[in-house]
Every structure is written in C-alpha cells, then in structure tokens.
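For this view, one protein chain was removed and the others were kept in their places.
Letters A, B and C mark the chains as written, and numbering starts fresh at 1 in each.
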Amino acid sequence: MGIVLGPNQYGKAENRVVRIYRDTPRHDIRDVNVSTSLRGDFAAAHLHGDQATVLPTDSQKNTCYAFAKSKGLGAIEDYALTLATHFVDDVAPVSGARIEVEEYFWDRILVDGAEHDHAFVRRGQEVRTAVVTVDGKPGSQQAWVVSGLKDLIVLKSTGSEFHGFLRDEYTTLAETTDRVMATSLTARWRYLATDPAVGTDWDAAYAGVRAILLSRFASVHSLALQQTLWEMGKAVLEAYPAVAEVKLSAPNKHHFVVDLSPFGLENPNEVFHADDRPYGLIQASVLRDDAGDPGLAWYTVPAYA
Amino acid sequence: MGIVLGPNQYGKAENRVVRIYRDTPRHDIRDVNVSTSLRGDFAAAHLHGDQATVLPTDSQKNTCYAFAKSKGLGAIEDYALTLATHFVDDVAPVSGARIEVEEYFWDRILVDGAEHDHAFVRRGQEVRTAVVTVDGKPGSQQAWVVSGLKDLIVLKSTGSEFHGFLRDEYTTLAETTDRVMATSLTARWRYLATDPAVGTDWDAAYAGVRAILLSRFASVHSLALQQTLWEMGKAVLEAYPAVAEVKLSAPNKHHFVVDLSPFGLENPNEVFHADDRPYGLIQASVLRDDAGDPGLAWYTVPAYA
Amino acid sequence: MGIVLGPNQYGKAENRVVRIYRDTPRHDIRDVNVSTSLRGDFAAAHLHGDQATVLPTDSQKNTCYAFAKSKGLGAIEDYALTLATHFVDDVAPVSGARIEVEEYFWDRILVDGAEHDHAFVRRGQEVRTAVVTVDGKPGSQQAWVVSGLKDLIVLKSTGSEFHGFLRDEYTTLAETTDRVMATSLTARWRYLATDPAVGTDWDAAYAGVRAILLSRFASVHSLALQQTLWEMGKAVLEAYPAVAEVKLSAPNKHHFVVDLSPFGLENPNEVFHADDRPYGLIQASVLRDDAGDPGLAWYTVPAYA
Partner (left out) sequence: MGIVLGPNQYGKAENRVVRIYRDTPRHDIRDVNVSTSLRGDFAAAHLHGDQATVLPTDSQKNTCYAFAKSKGLGAIEDYALTLATHFVDDVAPVSGARIEVEEYFWDRILVDGAEHDHAFVRRGQEVRTAVVTVDGKPGSQQAWVVSGLKDLIVLKSTGSEFHGFLRDEYTTLAETTDRVMATSLTARWRYLATDPAVGTDWDAAYAGVRAILLSRFASVHSLALQQTLWEMGKAVLEAYPAVAEVKLSAPNKHHFVVDLSPFGLENPNEVFHADDRPYGLIQASVLRDDAGDPGLAWYTVPAYA
C-alpha cells in the first residue's frame, strides 16, 4: 500500500478581461471572466516543491490579456480554444488544458432613440458560459466545447400544473392545476466532437439556443418542471445537429400563494410570496443516442449542468 | 446623568411580494421586496418588555401581502404611501412609518417575435427603489417620497479624461485624456413636499429620470466622474419640476489598461483589466436652492444616495 | 430658483491593507478594509471638471498603504484618526475627512497544542468596525469616533418570550413563552467628544464592549428583542463612561417550530426551520441624557446602527 498523487490541475481563475474594439467611432465591447487550468506532468511540484515544469499562474494570466490583443476576443468559444491549444501545444509539460469563460452582455445606451457609439449599459443577470477542454499534444489532440448560460431567470404566471404525484407518509403537499413556475436556469450544451474550430458561428448558435430555451419555457404547458426541461433540451437538439447533449439545472423558485382568508380576502393566484429556501432542484440531461463518448468534456465542470 | 432610550424603529424587512394581474389573458406582474419600519411609543417594550403597544412584525408582513390584493400593487411609491399611511392612521401607538420598496423588472418572453401573455424573463440587474416616510397623525401629517434606482451598470469606452489634479507626496497616478469610465449607479431623487399622492405618474417619472441619467452619462464628455454626476443630477432637476433634490453615489469601477509591452504588443486602450477593489467612490447631491427642508425624507436612508 | 451642488464627498473605498509585524519570530497581523472620504472645496470639479483641488483617490489609496508602514497599523481607531487628520491638515482643499475601517480577526493555528508563530486561521464572521470623522482645519478641528462590530451571529435556544402584543385585523401570530431568538448583530458606539486621541485603549474597549453585548444577550431573559437591545446598550454605557451612545440593529432571524404532527411526531421546540426572509428588524439607540450633540459622527454612516 502506498500513497500517491491523483488527478490535479492548476491555473489562474477569474481574469477579468475587457476588450474594446475601437477601429471605428462605433466601439464594440467583449467583457469576460476567464479561468485557466493546466493538466500535465506536475508531480515534482507536489512531491518535492520542484517548480521546473510549472508555468506560473501569473504567466497564464498574462497570456489571457495578451491574446485578447494579439489573437482577438470574439466568440468566447474561439478565445478559449485558442488559449487552450496554446497551452497544450507550446508549453512542454502541459498535456491538457481547460479554459472556462463567462461573458457579460452590454447594450448600447439610447440617446434620443439612437444607439450611442461608445456608451453601454449592462444587459442583465444572464451570463454566457463556455468550457473548453483540449487534451493531448498535436497529432493526438482532442478538443471539447461546452457552451452554456446561467442566471437566466424566467417565470410563468400560469400554464403550470403539478398533481398526480407519488404520496408517502411524509407527503402533505396539495395538488394544483395552476401555479406560478419560476426558475433561474443553468444550461450547458456539448458540441459533437468534430473539429470544433471549423465552421461554427458560436455567437449565432448561442442566440439561437437561448431563443429556443425561452420559447419552449413559455410555450410548453407544463405538468412538471421535469417535462419543461426535457422539452427545452429536445428542441435544442432538434434545431442544432452540431449539439450532442444538453444539461439543464433548474431550481424551482417557489412562489407560494398567500392565504389571505384571515383578512376576508380571496386570493385566486394573484398575491404570492417568493420564497428563498429551500427550493426544488431539477437536473436533467437530454442527448442523442448516437452522441458518443463525451470524453473529458464534462470533467470537473461545476454543478450538474 | 442618566441613560435613556434614543430613536428607535422596528418592522418586517424584505417581504418578497409578487403580484400577478390576470384579469385578461395577458397577465401583468409586479415583483417587489418591501420593508416596513414603525416609529412611535415603544419605550415600554424596550425598558420593560411590555408589548402592549407593539404591533408584531408578522402583522406588518401580513398587511403587505393583504394590501397587494385589497389596495393593489401598482407604482411602488403608491403602494408604499398606502402602507405607510395605514400604519400611522390606523395603529394608535404609531406616529411615523417608513416603507422601503425595491422592484425587479420583467420583460415578456418573445416567441416567434411576439410577446408572450404570461411568460417573463428578468430584465436585468437594475433595481427600482422607493423610500416613503409618513410622519404625524392625520391633521398634522407629512409625507416624503424618495424614488430611486440602484445597480444600473454603465460604461463608456472613451469620452472620459482625468488630469490636472492636485498632487501630493503620495501621488503617483498618471494623467490621462482617454480612459474607460464605468460605474454601478445608485440614484435617489426626493420629490417636493407638496402632496405626493396627487397627480404624479410615478412609473412615467421613473422611466423619464432613468432615461435622462443614461443619456447624460453617455453624452457628457467627462473630465471627472464628479462632473458627470453633476450633469446627471442637474438634467433631472431641469426636466422634473416636482423633484427637489437628487443624490448620486457612483463607484468608479476601475478598468486598468494592461501593459502588454513585455510581450511586444501595443495596447492603445483596447485591453483592460476590470478591477474589483479598491474603487473610487464619488457621492454628490444636486438640489434646488429653494428646495426647502427635507425633513425626515433621508433619515436612515441607507448609503449616501 | 437655481440648481446648486449640495453636500458631496469622494474617496477610495475598500483598500484591503494587510500589515504583518515581524520584528520577532512571532509575527502579528492586522487585516483591514479601509475606505476614505474627503469633503471640502470641490465645486469646480463638479461644475466645470476642474481637478485642481482634487487629490486623486489613487493618492488616498497610496496613503493608506504608506501609513500602515510609516505610522503603523494598530487599533483601527488610531489608524483612522491618523489618516483623517492627515488629509484635513495636509491637503489644502480638504475641510473634512471620514475614514471607515473594517477589521477581520485571525487566530494562531495550534500545532500540537502550541500557538504557531506565523500561521493563522480566520476567526469568524464577526467584523470590527470604526468610523472616524475629522472636521475643520487645525485650530477649530473636531473629531468623532464611532466604534462597532457587525455580523456577530448569536442564538438563544430558550429564555425568550413574545406575547401580550398589540393586535389588529392583520394579526394572526400566536403568542409564545418559549422561542428561539437569533440575530446577526450590528452595533456602533460613539465616544464622547473629548479628545479621542488621548488615553483610550481602543482594543481593550472593543473586547470589553463585545463581551458585555454577548453576556447581556445570554443572560437577559427576553420578553422582546427590543428589551434585549436596550439592556445591551445600557450595560455598555454603564461600564464605559467614555461611550456617549450605542446604536444597535438586529434582524430577528426567525427560527420557526416545524409542525411535525402530520407525521405523528411531537415537536416541543426541538426542530426548527431557519428562515431567510422576511425577517424582523429591530433598531434602537441608547444614550446618555447629557451626551451632547453628536455633530457629524453619524453623518452618512451606513444603516441605522
């Protein structure tokens, strides 16, 4: 019996890179939070404190900022692929890299109804995400792209039921045919392992998937949050052949009908208490039956979806 | 010399009331966080534990939910005025009430380009606020309304300078004629102490003030954040005669130009590090010189603005 | 009628200064978050963007770090007084300064039962605070010191009642003679306006006030949170003649007894749900009747207490 070093990784987390494109008077902005993780031959650093194979996290940070200039910062999937490939290809001890990116959106400020050239207002809480993993040196290299969003807060004021459920001795919940359904959606979708660098318009795909998720949330008459998630994921797969799998995580943000009868008032689903905790948490994945092995795509991805 | 009870207040904080209007298939939603505070004759509770004059915070909570049905929940200023007046008028030991409300905005989800009737997506981080104070029993009653917003995150990628400043022995900052200026704006505006219940379209005023704040932020060529705040406040007062005073609090969310020269790269204001802390914090008020005594309008209002 | 600039201030917020004393092998640490605010003749900056009287917030930050070395960082009240006095005395346009400090505590790590010389573990959530205001140039200068703490989370599992309260038509709460009482205490105490730089052992006073607050919370059989706050504040004033006033803000963090009767179980105050929102919020001040004018001590101090 011995004690050994297991899987490990290290990097610089949460580099807050903002890239302004100002080639014309009408500026553009990309605002991201990028985290790097390197995997490879780092046993000596752990066992003996020998840093000879360890590229400092500070250098990784510098690379994130430098690449925003030298390689550009467009779609976050492209940016992450460029960074990940660089670390694996150009840093000898590195055999794999995972780059996580969050993107925050800005709208142009309207002045007298016209979009301003260089003044922006943050769009909302919704965050676009990408997790890119590149594994193996050139020649035997694989890459996985998982795109996503989080903190997309949605609510239906009707069109949601919940009844006919299993009852046990701890069940006191009343059935309902009309309730408020609300969630803060996290979704991640994995692209098929064909060469992800070729031919994908990531920005257009993001907008498209997001629109489908919202549309299905709105349109599906829901008998359960599980059903809504399934319909969302299925619709994404139907519309995007390049997507292999969708993972969804949805807290059921309970809106409880307040009992106003002690005050002589009826409350036909008009006044609700929005509760914080506890909350239901529904997590599901929807995938193609020929999606193939996800490899390292989901390895250490935070949360279920 | 003696030890005495000083100013005090108590209430129920952060009641998360959601009101759905569903009289037609096209539902409307008001989503608020309301906090009550009562002032009055509560010395016995403090000194002797005697609750005879203390309306429980639980009853105050119930009132918030009940009024959302019986009185309605429209503009948060109206809702707050109704609640505050009720507590002062109808609860004998209460001589004053302050109601704080935060409102969260929702957009309708678009399905095939059309707004959905009952499915919504949270608009953004921006929060609308109101602080309403009613003091004195009927006959000698005064009311103050302070409307506001917070977490309105804005950024200009150019059109901002900072130079010519005072230097002391601790000054190392370089001057600049072109920088990124970003802030997360908190603004509060106090209405003149004419009867606030009469004739004000609070929702329209909110939209109007917000538009002015955004427009001035975008359009003013800024020599300092102080100047931008002054111009914002002044424009609001010019457009809204009913507004007596505007208070603004603006963290200077520093975006530092990254030095890419070690990597052989120029960086003409294209790549920035968005820093977290420390941050500049600029706070200013702009008011009419005949605005009169603000009374209790700002008493215990959190933060400078 | 005209529009004028009202009260304003600016500074650098949340400088995270850590000071290690390493003159002997047994190191000491002071870990603070310091915010500066300057008041004075800054109208030109607002009205015309003229920075000639504006000491950059960056210089204020530098001063915070430099003083931690040149003046030392001991009791946060001393550190804040030194900073505030410097800005007022040495920067011509500055007529007043407010310095806010938060301090985080560290314990020494125990190794085989012995305190380690230079390894520390964060003690808890409790934060020590100070708000120091210096106003007026030398000769007519005044200073105010408000010490405090926040996030001191305490709970009593019995010894708390709540009954005999006022009832109105919105009252449904049951009376109780035994409940859990829990709060996250914020307390601030103002020192008398005698020269605060003389003769006060701020660290000892902090420890003493904290011990009194905890002891009174524990020992007072409570008929209401109001009563507990009063007893806390009174005890501090009785023990510390240098303290003029105590302000307390205490969210009533509700622990609801869970009804287990549907499952055939009794629950004599054994199983509780710790709720998040809404919460009661009780705010009170206790002061000497000869405490005198607080001057600017509380001006723009965040929150009620």
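We take it that contacts are C-beta pairs under 8 Å (C-beta built on N, C-alpha and C of every residue); 3 or more make two chains touch, one makes a residue touch a chain.
Treat the numbers as computed from the prediction; the structure is a model and nothing was measured.
Participant: For the chain that was dropped from the view, give me its touching partners among the shown chains.
Facilitator: By the stated touch criterion, the chain not on view contacts A, B, C.
Participant: Of the residues A:Pro7, A:Pro25, A:Pro138 or A:Gly264, I need the one that contacts the missing chain.
Facilitator: Among A:Pro7, A:Pro25, A:Pro138 or A:Gly264, only A:Pro7 touches the chain that is not shown.
Participant: What is the set of chain B residues that contact the non-displayed chain in the whole complex?
Facilitator: With respect to the unshown chain, the touching residues of chain B are 169-170, 172, 262-263, 276-277.
Participant: If the missing chain were put back, which residues of chain A would it touch?
Facilitator: These residues touch the chain not displayed: 1-16, 35, 37, 42, 45-63, 66, 90-91, 93, 162-168, 170-173, 222-224, 226-227, 229-230, 234, 237-238, 245, 247, 251-252, 277-290, 300, 302-304.
Participant: With the missing chain put back, which residues of chain C would touch it? List them for me.
Facilitator: Per the touch rule, chain C residues meeting the hidden chain are 15-22, 27, 29, 31, 62, 65-66, 68-70, 106, 109-112, 116, 118-125, 152-159, 180, 211, 214-215, 217-219, 255, 258, 260, 262-263, 265-267, 269-276.
Throughout what follows, only the chains that are shown with their structure count from here on.
Participant: Quick one: how far do you have to rotate chain B to sit on chain C, C-alpha fit, nearest 5 degrees?
Facilitator: 180
Participant: Using Cα averages as centroids, what's the distance between chain A and chain B in whole Å?
Facilitator: Centre separation, chain A to chain B: 31 Å.
Participant: Just curious, how far off is chain C from chain B if you go by their C-alpha centres, in Å?
Facilitator: 23
Participant: Once you find the CA centre of chain A and the CA centre of chain C, what distance in Å lies between them?
Facilitator: 38
Participant: Please output the residue numbers of chain A that touch at least 2 other chains, ranges allowed.
Facilitator: Residues 262-263, 276 of chain A touch two or more partner chains.
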